[in-house]
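The other protein chains are all here in position, but one chain of the complex has been omitted.
Let's turn to subunit A:
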Amino acid sequence: MCTLHPEEEAHLAAMALSPSPRTLDSSRPSTPTPCSLFDVCWDDVLIPQVAVYLTLKDLFNLRCCSRTAKKFAEAAMEKRQELHLSGNNSSNIEDGFRVLARCCRRLEVLHLACCRWLTDDLLLPLLANNKQRLVAVNLNECINITALSLQPIIVECKELRVLKLSKCQWLTTGAVDALTLHQSKLVEFDISYCGAIGERCLIIFFRRLNNLTVLSLANTPSVTDQVLIQIGNYCRELEHINLIGCAAISDYGVHALTVHCPRIRTLLIRRCPRVTERSLAPLRQRCLFIDRPLLEGAHNAYSLNDFYPSSFLVY
């Protein structure tokens, strides 16, 4: 038995006042009055089985059709589980986002990468309405938000498993410390190109991320062999790691990482001049995908003699 949405009841009540009354005499069965799109049950059919196939453009078009269509579109937005706006920088996107922030209440996946228009004022209301269910948040290259937007994500999104903050230069050591306190169940994490984070906070952070399987630290200058050792010791489920451009790491750190992470399948280490075939050759036999091809005679880029840890700390 389906329950009626309040707007459905109003719609049906309006139909009951239409000029062609139904026949109630049971000996003379009546013909149902003509029906419209919104007569179909919203909760059982229209929202879970029609609206789920509609794009945001379709829903916003419906919002402009009629009052009932607007209520339906907003009811559909309320139940929507995923919001994909990555790369969308169209002219009226901010107005549309305000509507989504007000209507969406069940989001689990939020993709807003490269949304240069996004500010804290726009994002915070959406996070306030959806913090209980968010599982994956992608804020890569959202250059105009600040750590203020990150606060509800860190503190209140208890189900968070995927967090992407690539090129978020506003990401501070303090924010990573807060992540350490509140978010230990992350499975996928991206802080590539985040230059403001220190080595020490990364070392402490990875001690808690025991479920991590996908990690990107590309072009993060504070990633050192010490950080890789911590990842190796505590992130034993790791499968894919991106260390492109981490100039401070060496064979020592890669060796420590890969010895302790038996599930690793992908290792990206281009532009890591201190990582050589000394650490990579054994991994090629493990059938890992390594983005640097094997070159003839290129065994040791710097020294034939030893592994050595990175000799400086970056804060």
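Going forward, a residue touches a chain if its C-beta (ideal position, glycine included) is under 8 Å from a C-beta of that chain, and two chains touch if they have at least 3 such contacts; residues count from 1.
Note that contacts and distances are computed from a predicted model.
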**Prompt:** Considering the UniProt annotation of the chain absent from this complex, which name among "SKP1 component POZ domain-containing protein", "Glycine cleavage system H protein", "Phenylalanine--tRNA ligase beta subunit" or "Trafficking protein particle complex subunit" applies?
**Reply:** "SKP1 component POZ domain-containing protein"
**Asked** Which of these touches the unseen chain: A:H84, A:R98, A:K131 or A:K185?
**Response** A:R98
**Item:** Of A:L54, A:I143, A:A247 or A:L288, the one touching the omitted chain in the full complex
**Value:** A:L54
**Residues in subunit A touching the chain absent from view** = 2, 28-32, 34-37, 39-41, 44-46, 49-55, 58, 61-70, 95-96, 98-99
